[in-house]
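Note that one protein chain of the assembly has been removed; the remaining protein chains are unaltered in position.
Chain nomenclature is as follows: A and B, assigned in order of appearance, with residue numbering initiated at 1 for each chain independently.
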Amino acid sequence: MSAPAARPKLAVFKFASCDGCQLSLLDAEDQLLDVVGLVDIAYFLEATSKIVDGPYDVALVEGSITTPRDEERIQEIRRQSGYLITIGACATAGGIQALRNWANLDDFIRTVYASPQYISSLSTSTAIADHVAVDFELRGCPINQYQLIEVIQALVAGRKPHTRTHSVCMDCKQQGNVCITVATGEPCLGPVTQSGCGAICPTYNRGCYGCYGPAKQIHAQSLTDHLIRQGTAPAEMVPLLRNFNSGAEPFRDESNRIESLT
Amino acid sequence: MSTVTAGTPATDPWLAQTVRIAGITDEIEGVATYHLDFADASAAGSFSFRPGQFNMLYLPGVGEAAISISSDPLLHGTLDHTVRIAGQVTTELARAGVGATFGLRGPFGSSWPIDECLEGDVILVTGGIGLAPLRPAIYELLNRRTEFGNVTLLYGARHPFGLLYSAEYDDWQANGVDVNTTVDRASPAWQGNVGVVTQLLDRMPVADPERTSVLCCGPEVMMWYTARSALGRGIPKERIWISLERNMNCAIGLCGHCQFGPTFVCKDGPVVRYDRVSQYLRVEGF
Partner (left out) sequence: MSTQLPSECHMFLPKSEFQLLIDLLRGDGFTVVGPMIDQEAIVYDEITSVEELPLGWTDRQEPGHYRLQQRDDDAYFGFVVGPHSWKKYLFPPLTTVASAQKTDSGWQMRTPDPETTKFAFLGVRACELAAIAVQDRVFTGGPYVDPIYSERRQQAFIIAVNCTEAAPTCFCSSMNTGPRCTSGFDLALTELEDGFVVEAGSEAGESLMSRLSTQQVTAAQLASAESCRQQAVDQQSRQLDTEGIRDLLLENLEHSRWEEVGSRCLGCTNCTMVCPTCFCCSVEDVTDLAGENVERNRHWDSCFNLSFSHMSHGTTRNTITQRYRQWLTHKLASWHDQFDTSGCVGCGRCITWCPVGIDLTEEVAAIRNDDCTSETGGTA
């Protein structure tokens, strides 16, 4: 009931990402000023050039680890941060760039860059939790601004953030959406994907592609087996699972399993 | 229109009463008793409960938690809840000071079958924080002491500092409740029993098992062993009562969370006759 007196010192750090999750905070127009008032923003380059040195009470980390420099920097951020929260699919599962984990990075570098010798990059894109201990993960591509506000409110109040972990289907049904897979045969990852987006894609008549990553305790194979039996080509299932959360273990393993069958 | 018969209830079961913290007693580590007053005097006048019942304590913005009432049902001036810091609501409650207000809905649920224990012996078996929901039963047994045979409390804690309400034991003992404690791990100064509480039951004399009642509150596995021990001593299964715990959300049997097989723990329980749930007690994840 009585919140801790001091405003938590907050830092926002970015790794390999599109900045969209940081923008979610800035996009919270109606509540932005109030949210900012709850915390002491010490490091947030997307919003302000003012920089306050660590340590920080709370670090929000966006993006995945893709370079040797990233590997070092995340260790330093962990040392400087009391409570470390990863925000978004890049930070929690490696992001869309984790597709490189199935490819040859050198081929990409030679194709894209005129002087590849200046590029220093890891062959993988991995989640923050693969490198340091993470206190809380906020899913999504991008994250849901209301969930982010809840996280900040919870931190200020000194409690654990409350984000729901059920499947996208529950949100879909509660909005009155008709199940797109059952009614049209279009594949949808909603049954195995965690809620958070408000079931945006099915609401606009397309299947879920798993932005919020796997829900808890999923049986991905049961869904993919059924979709394939109902006519979805295995070659279509693999890219569906390898999307923004391709690095999340259940999606990664199931996509590998299907690929090994084809 | 067609065939619904029930009318609108006189009071909305979702409406919480505002209560104020009148006092806080620190009990054992991580456990405190909150003495509550109703903000609305008329609510205080109409509130009565039976031993074993619980209230939903509501901290706006955080949520509700089901907490047993631990005061004397005859004392209308005070309403006590002994709370262990465990989840979000209790963590937040622990930060509240005297004078803070929050919400309360209740009382809910079934109660200890005191009237079914008349003239026989009564054994209360419990551990740790499980004494809190039994304390009103102890008070009622004391208030009506001549109506019962021997009354025995068997109470276990992890260590001597985990024994709740220890300042009251002498008073209970002096007024006719045989208080027996045991701890899992003794401290150097501990002179009493060491071991699980069901061992106390195994060892105590049961003179007239057919007319002995067991009231038990603790983890499910402890209650199962207590019942097994009691049955082994010849106490009928119809005289063994346990208090169940499940996730509770509405407390009025409308949300489904607290189901334990056919039992809604919130309205059919928390106090249930052992034989009515025994077949489910050892089914994992049911």
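Definition applied: contacts are C-beta pairs under 8 Å (C-beta built on N, C-alpha and C of every residue); 3 or more make two chains touch, one makes a residue touch a chain.
Because the structure is predicted, anything quoted here is derived from the model rather than measured.
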Exercise. Could you tell which one of B:24, B:94, B:186 or B:252 touches the chain left off the display?
Key: B:252
Exercise. Can you work out which residue in B:103, B:120, B:209 or B:236 touches the chain that's missing from view?
Key: B:103
Quiz item: Residue-wise, where is chain A in contact with the chain that is not depicted?
Solution: 31, 34-35, 38, 149, 153, 157, 164-167, 169-170, 173-184, 188, 190-192, 205, 215-219, 222-223, 225-226, 230
Quiz item: In the full complex, which residues of chain B touch the absent chain?
Solution: 1-9, 12-18, 20, 39, 58, 60-64, 86-87, 90, 100-103, 224, 227-228, 231, 237, 245-247, 249-250, 252-257, 259, 261-262, 264, 267, 274, 278-286
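Simple rule for what comes next: only the chains that are shown with their structure count from here on.
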Quiz prompt | Rounded Å distance between chain A and chain B, as computed from the means of their C-alpha atoms | solution = 44
Self-check item: Residues on chain A engaged by chain B in the complex (per definition of touch)
Solution: 1-2, 157-160, 162
Quiz item: Taking the complex as given, what residues does chain B use to touch chain A?
Solution: 59, 62, 88, 91-93, 95-97, 100, 102
